[in-house]
Structures are given as C-alpha cells and as structure tokens.
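Excluded from the complex is one protein chain; the other protein chains are retained at their positions.
And now, chain A:
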Amino acid sequence: MKAYQRKLDIRNGCVDLSHGSGGRAMAQLISGLFHEAFGNEWLARGNDQSAFDVGAGRMVMTTDGYVVSPLFFPGGNIGSLAVHGTVNDIAMAGARPLYLSASFIIEEGFRFTDLKMIAESMGEAARTAGVHIVTGDTKVVERGKADGLFISTAGVGVVPHGLDLSAENARVGDRVLISGTLGDHGVAIMSKRQNLAFETEIVSDSAALNDLVAKMVEAGGRGIRLMRDPTRGGLAATLNEIARQSDLGFHLREEAIPVKPGVAAACELLGLDPLHVANEGKLVAIVAPENAAAVLAAMRAHPLGRDAADIGEAVADDHHFVQMATSFGGGRIVDWLSGEQLPRIC
C-alpha cells in the first residue's frame, strides 16, 4: 500500500498550515523532503528523538538560530549556514562534531522548491563536515509571522583527551592567528540586500572548520589556548571578548590582517570597518608563542587556511584594549562595534 495517495508536488507546491499541524501532510513533508535530503539511519527510525552511543570523556553542546536575509546568497544559503555555524561552534572547543538537530519555522506559502534546495544544502554541508542531522522539528506559522524561514540547529561533539580550550586561557605573549581573509560573508550578504544591491565577486566564506581545527590540534596540541569564529561583530568583537575574559589586551598589526580588495572596497563605500564585518568560515586562534609557527604552518597547508596569518600578540593591559598599529604608521583602538551594523546577517 502506498503511504500517501499523492506525491508531494515539489515543483509547484508550497508549505501551508497543514504541514505544521501534526497530520498526514506534515508526516509527508518530513519524510518526502527532509529525510530525503538528510538521509541517515537515525532519522529513518522515525522517533521523536535519536539514541546514539557515547564514548568516555568530555562532550560539548551548542545551539544557534539562523534568520539570515536574504535566504540565498553568493556562496551558500540559510541551510548550509545553519550547519556550518553550529559545526564551527563545536569545533572551536577543539572538539569533533558528531550529531546535529534541526528545527524549522516556516511561513505559510514558502515554496517547496526553495525548501528542498535549502534542505539539500544542509544535507550536503553535513556530509562534507562528517556530521549527521539526527532529529528535527517543523512548525508552520501564518503569513507575515516569519520572514520565509527560520532555522535552529543544535549539536554535540567530543573533545579529544586533555584538551580544554576556553576564552580565559589566553596568556601575555601568546600569538593571535587568523585563518584567512576577513569580512567576506558580511559583504556577500550586503551585496544582495534589496536596498543596497551592488555588484561584487565576493562570495560568503561559509564553511565547516572542523577538519582545519583537527589539523591545528594535531600540530599545536595544548599550545592552542582557545579558538573562536569571528561571526557577528567580526574580529573586533571576538578579540575584545577574549581580552576581557582573559584579563589582558592585544596588539595587532593592520598590515598583517588579510582583507580581499573587493571587501575593502565595499567597506570603503559603505563606511564599514572590515574588522567589524561578519565571517562564517574563519577562526581566530590564540596560541602559545612556542607553538605558533607549527600551528600557522598546519593552517596554511589546509585549503580553508591558505591565507592564515599571525596578526599580533596578547599584552598585559588592565583596560583590556585591543590596539592596532595602523598600516599608515599611527596607533588606534579596535573597539567593539556600537549599534547594529546590519541586522540578520546569519
């Protein structure tokens, strides 16, 4: 017997309130679209939760919501972003991400073709990162109550034995390493905003960093004090947070910070500072000076760390200032972003 009388009409159909009602339509959407895209043994069992074995040792858990606008942007979409973001939050603990959950809040009228494309991007991003989406949820809200689609993902991962990365671990003299060019994601999103549209070749850097992190941990071990992915608020926010949590300051060299010319030009035009613009596939690592060269070499040997650079050092500073020698020859602070640079960047 067929499970459903009619196939889901993905080409012409769209989500309506019945797809969130708990009835047959919802079951069909989940099995016909999400299971198809995420396909794994845990989902196939069709439970409200997933059971998996855990080994001994420490685990990490994280969660994140995705409300990016527009939903599709150069270099990705809300689906790939929702996987990369959560994978990266786990990876920043030096951990190996294993399982994700995904929760969808969909506005009625959302086209199946778009939803399918987004779900497939999630599936592909998960496979590339070596993680499984093992549980999920679908809600449908009335028109005007959500801007198309919001996604929440949560994830768990395991931490290699002996590793304990945390934001209070930075020490005076540590080196500041970044994995590549800054501001790509934010500029890619801005270039597609309705009231802002400008032409650029910049694509989002959205990517899962867990493999890069594994190579860095191999090279640097406990010499890596902590890692962060500089998303909203950019490198400036990340370093200011670390400065406060580790009770020290930073000295950066502007000349050493890689920024693509297209990103620099867009920022110039819009009056933004690339150090405040969001990234979705970059990390900052604070590394003991004796391990810095090895970690940097490991980063540069990885495709996601080709442009990695040593951009400065941690210094003693009761005021927790992040200071920078400008490429012009003067000095300045790299402060937190004040106010909202651009809403709904991720």
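To be clear about the criterion, a residue touches a chain if its C-beta (ideal position, glycine included) is under 8 Å from a C-beta of that chain, and two chains touch if they have at least 3 such contacts; residues count from 1.
One rule holds in what follows: contacts and distances are computed from a predicted model.
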Chain not present in the shown complex, as UniProt names it (candidates "Glycosyltransferase", "Hydrogenase maturation factor", "Molybdopterin-dependent oxidoreductase" or "Probable membrane transporter protein"): "Hydrogenase maturation factor"
Chain not shown: contacting residue from A:59, A:203, A:264 or A:293: A:264
Hidden partner chain, residues of chain A it touches: 172-173, 195-196, 251, 261, 264-265, 268, 315-319, 321, 323, 325-333, 335, 338-339
